[in-house]
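Report on the structure given below.
With one protein chain removed, the remaining protein chains of the complex are shown where they sit.
For chain A:
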Amino acid sequence: MATGTNSLPQYLEQLPGTTFRKLYQQPSTAFAIFRRMLPHMAKTIVMAILYSPTPFSLSDLDLWVKPTAAREKDQAIAILRLLHIVQPQSLALTANFKNSLRLALEGGGDHNSFGVPSTEPIPTEVDHMFLDKYARKKWDDILHYVVSATGITNVQTGSSGPKQSVKDLLLAGRLVERRGAELTITHIGFSFLLQEANAQVWALLLLWLEAIDVANASGNRSDMDSVDMLSFFFMLASLEFGRAYSTDALTESRRNMLPTLIDFGLIYIPQHNTHQFFPTRLATTLTSNETALRSISAGFSAATSSTSDEQDKCTIILETNFRMYAYVHSPLQIAVLALFSNLKFRFKGLVSGRLTRKSIKNAVGHGITADQIVAYLSTHADEQMYRHAAAANKPVLPPVVIDQIRLWQLDTERISTCDGYLFKEFDEYKEYKAVADFAENIGVCAWRNDKKGIFFATKVEQIKDFMRSRRKANEGNNS
């Protein structure tokens, strides 16, 4: 899902250290980042050193981690450094993160970062089902708006569509483009459509953040700060679904954010009582890890299916002969399927079609990647496919088809580019080997040539640190 800064990890990576320091002042933010952004091993390491009375050194860690897992260890530490959770060169947690995570676990302090519950009575009509339906409608309006720009199907939703501000945001984020009077979807918009709901929400929220940043830079509307907004998102994610929270306890700038969040369908505010707000499932699942989403979206559709007669359920059976059968009602999902497949028949509740070279090439031409298609197919795979795969201990989707989709994409993409840094002219081969191996271990080495002693890395900061510490160690040895 590499679509510019549309995903949260990429957005966080490019933030400066001071921003992280500010973010980590809120326990809910530290907690959410811990939960959502770290690999499993990094979580274990952080927890082990969180309450450790004595500082934990890198050599201690080497002893603790099995040699077979050295690669994961390097990756874990790289991510921890990138997110400014541990200090560079050592394995000590940064002060703000440590305090905040401790507070989050112990539940003390006076920070109110997990939301102040409203003491007023909850309106009777607001229950889980109501909130799910509400969030789904709001979100579908946005999706329908994007899909309607594809020109493939004319979707009649019968609703007015999203608010103008949301439309502007989609335009500004180049998800759709206005060509004359007509709206056309861009390749960013295509890949947006293929993502999981959770990734879509983040993509939109990040677009909003960027829009605010741009507005702030040009000098107007400076009452919102993107750091504060981000930590407010993380706070929303830690709220409890179906519970009323008080708007009075929010700061002025955060209260100004509420109308937009309503437009996105992340929160609900009863009309007659604006002193309380309800987070919807879109908000409370913001920090669930991506793998958990299958179950959550399943819960989502299960919750809504009883009311809206399985409107947006879409399950796909993909056969080894490239035929695809999709049990689907919603025109939205059919439009998405039509993006990359050649649909042949449509019945009530079922469409069937094939994946062909032409259809995949078409999709790739629109900027959809093979990985996105595969991800979409696997998240929507039918229960039957999962059962079959589990029984035979095989991948869920037929590997021939997956391989072929990838190959078809490769047909169109013979060259790929990435920005980065070339490392060359090392003093000796040994040093080259150590540095290149390190780069490979932390996953930034894009290409290497051992014969010539050069390699190409996509990120340079940690390699710099590594080389510096190496040089220091060498000097220490020589003197």
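General remarks:
In the analysis below, contacts are C-beta pairs under 8 Å (C-beta built on N, C-alpha and C of every residue); 3 or more make two chains touch, one makes a residue touch a chain; residues count from 1.
Quick note on the criterion: contacts and distances are computed from a predicted model.
The chain absent from the displayed complex carries the UniProt protein name "General transcription and DNA repair factor IIH subunit TFB4", chosen from "Exosome complex component RRP4", "Ras-related protein Rab-19", "Prefoldin subunit 6" or "General transcription and DNA repair factor IIH subunit TFB4".
Across the entire complex, the residue among A:Asn112, A:Ser165, A:Asn216 or A:Asn273 in touch with the chain not shown is A:Asn112. When the whole complex is considered, the residue among A:Pro270, A:Gly367 or A:Pro398 that touches the unshown chain is A:Pro398. On the side of chain A, the interface with the absent chain consists of residues 27-28, 31, 34-35, 40-41, 43-44, 47-48, 50-53, 63-66, 68-69, 72-73, 103-117, 119, 238-240, 243, 249, 285, 287-289, 291-292, 294-296, 320, 383-384, 386-396, 398-400, 403, using the contact rule stated above.
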